[in-house]
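What follows is a single structure, written as structure tokens, with notes after it.
A single protein chain has been omitted from the complex, and every remaining protein chain is retained in its original position.
Which chain is which? They are A and B, in the order written, and residues in each are numbered from 1.
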Amino acid sequence: MVFALSLALCHALKAQAQPNPARPPDADWPIAAKDDSNMRYSTLNQITADNVHSLQVAWTFGTGVNRGHEGAPIVVGSTMYIITPYPNYLYALDLKQSGQIKWRFEPKPDAASQGEACCDHVARGCAYDDGKVYINTLDGQTIAVDAESGHEVWRTKLGDIHIGETITMAPIVIDGKVIVGNSGSQLGVRGWIAALDGKTGKVVWRAYNTGPDSDCLIGPDFHPYYADDKGKDLGVTTWPGEQWKIGGATVWGWISYDPQLHLLFHGTGDPASWNSEVRKGPNKWSSGIFARDPDTGQAKWFYQYTVHDLYGHDGINESIVVDLVLKPGEPKQKVLLHADRNGYLYVLNRETGQVISANPFVRITAYKGVDLKTGHIQFNPDKKPEVGKTIRDIAPAAPGGKDWQPSAFSPRTGYMYLPHQTLSMDFEEIPVNYIAGTPYVGADAKFYPDPQEPGDGSMGAFTAWDPVAGKAVWNIKERFPVWCGTVATAGDVVFYGTMDAWFKAVDARSGKVLWKFKVDSGIVGQPITYLGPDGKQYVAILSGVGGWPGSVVSNDLDPDDPVSDHGFGGAMRDLPKYTAKGGALYVFALP
Amino acid sequence: MFSLYPKSLHRSRVRMGGRWCVVAVATTMLLCGCTREKRKFSGGEPNSNAAVSSVRLIDLQPGGAQPVSHVDNPFEHNAYATSEGKRLYSSYNCASCHAHGGGDIGPALMDDKWIYGASPENIYASIMEGRPNGMPSFRGHLTEDQAWKIVAYVRSMSAQVPQGVAPNRSDEMKSSPAENSKKKENPAPAAPPTSGEQPQ
Partner (left out) sequence: MMRCISPFLLAALLVSGCASNHSAVAPASREAHAISSLWWQFFWVLGIIYILVVATVLICRFKSRRDRANINLPQPADSIPGESKTHRVIAILTGVSVVILLGLLVDDLFASRVLAPKNDPGALNLTVTGHQWWWEIEYGDQDPSKVFQTANEIHIPVGRTISFTLRSPDVIHSLWVPSLHGKKDLVPGHPATLVLRAEKPGIYWGQCAEFCGAQHANMGLLIKAESASDFAVWEDAARKSAVAPMTDQQKHGQQIFLNSTCVMCHAVSGTIAGSHNGPELTHLASRQTIAAGTLPNTRENLALWIQEPQLVKPGARMPGTGLQPNDLADLLDYLQTLK
């Protein structure tokens, strides 16, 4: 456990260039995921399970925007940086002055991009490196802003809204390169991941996730573990005709990095469209995970979580880089922990891409299991969708067992902390037409609380999961999907928020809710913890309901149409009774 | 027909009464069917309607309250056109952004909140010109007739068209109630659900 702790520290220290080397470890939170490992674990331990009950608001800040705030604030030194949903304001807040605005940067993205974002106008965070803050805008630009002055240093246009491309993910910086991916599988966008030079904004490399090997940066160094991923130009030959050009497999989620192996890991989104009949074939390289060289983008290995996805199960969820002892007496293995949309929690060997285990963390009717020999997921033929046929009780629903909302791992407890949902759905494929700039979905879906697990009408859960044992340890049920991130601390406290506007602190070992606070609007953001200039530990969270399930409130949708909001409309019909729109930053501390 | 009547003293009177009954019923049926079922198959010229380009989004104007002229939707009373509008609404991906009226990326169309106006000419203009917060402009990509049919269908989603004209239930998985069984909403202006700070 101590070894794992120091390893985590190593990662944190190596990966980020700290502006002030005198700052204690984990005092800052320089990227949305805190560090390259994506563990979202902080060694700060002033706030403990014993004293968290007296946590109180230190200060607040209203962002002035009232769509879904899925972002994480970042802290570097005595400044906090927040990116808001569209219009993507970047605020620098002075932590010495209770969050007084230092400067505000307005990127002025194209207003028309609001019509091209599938799931609210979210921005999942920004990144600090080398005196600059890097942000992505909804209309497909990456911008570097001077951290001191708030002036624009460079701006690079990467995406085209006219074909439905937007950017919502939080960038990450590796060795001075800003790594960015696009969004838009639901609009028939071809997915890619790119690296920009942090100083100039020039594109160093861009790897597509469909198409010929040359576009996907698959070359002689590519050694996938499973036979199905070996072959030439699979990004073309596993699609009919030119379907790969509108194939999806975007990179709108999380990127993690192992500095020792010098590999970055990123998931790929679902294949376009949800009508699977127009894209016969395995649809490489969608719904999977790539390991790439961050300097060149060259792929090292790939694994496809869901071959020929049928239900909208992207592969973009975070992959936590951690070394674990999987069997007693054996040495630690270099693994990735990944809770996928398809409902399985994967432990992967991060050197080879081999699946070590895949255990369901929610009720699953869509699949029968994962064959560890071939790596293939096994579909349930009774739940196979067809155009014109309604299939009922598909679990997990399209948002999956867990969606983008990132989990955390505590080396102290050895548990993963999963904020997620428990949904089932009725699903019908319908004829689909690609008209560039309009959505390319091809299915109607209706989500509802899973009727069996838990079967009590709740749709969300916060679960502690033991990845070695492969099972849940404890679980807290919530009325609505737990659509926010989480953070685990060395004080053995984990934090999460709910869509009905409660921010909670939970005992990391027992799962007992130790403290909660009602904020102004539902929480879909990611909590962080940091050391303020006064040396005290703070916890910060953005409120402001929205995101895919929260659009019933943030976009004033009508739940009398249960297939509205891509299927969430009917399920979230009661959300307006619990929260209105909002957008604020809350910072908590001990008295 | 006459051989079916019983031979009775009132035979001639019954005969005459029966004949007029049939004529009356047939005439009523024909008249009712006229507008509702008329099918005009010639297509329209795309986007050459000058009258609609002068549509006001808001009736506030300098010089005090003035009457605002309205443009009638030629298809508002035609059931065939409204059902064609429903077909076009799905085929042209309106449903991908607006779902079956409940909204998704775009706002709900079956409620009482109208950001850019609920009258037929306002909806027509929204479709043809696009709107600043993400509604694409379909000018040139739809003929006028197609756009008016979609307008009729959109209005039927909140029961703004006569019940006999609104489409019946869909063949797809049941989502919202059939348009001809929705309750009529009272359209009211609403602000776009964008960020509070963003200019509209």
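FYI, a contact is a pair of C-beta atoms (placed from the backbone, for glycine too) under 8 Å apart; a residue touches a chain by one contact, two chains touch by 3 or more.
If you're wondering where the values come from, they're calculated on a predicted model, not measured in any experiment.
Chemist: Which is it among A:V387, A:V468 or A:V513 that touches the chain not included here?
Modeler: Of the candidates A:V387, A:V468 or A:V513, A:V387 is in touch with the missing chain.
Chemist: Which residue among A:G241, A:P328 or A:G535 touches the omitted chain?
Modeler: For the chain that is not drawn, the touching residue is A:G241.
Chemist: Can you name the residues of subunit B that touch the chain not displayed here?
Modeler: Touching the missing chain: residues 39, 41-46, 48, 91-92, 140-143, 145-146, 171.
Chemist: Identify the residues of subunit A touching the omitted chain, counting contacts across the whole complex.
Modeler: Touching the chain left out of view, subunit A contributes residues 163, 188, 236-242, 246, 278, 280-282, 387-389, 431-436.
What we mean here is this: only the chains that are shown with their structure count from here on.
Chemist: For the complex, which residues does subunit B have touching subunit A?
Modeler: Against subunit A, the touching part of subunit B is residues 90-93, 96-97, 99-108, 110-111, 113, 132-136, 172-173, 175-177, 190, 193-198.
Chemist: Which of the residues in subunit A end up touching subunit B in this complex?
Modeler: 64-67, 84-87, 111-118, 121, 390, 426, 428, 430, 433, 435, 437-441, 444, 446, 551, 554-566, 569, 581
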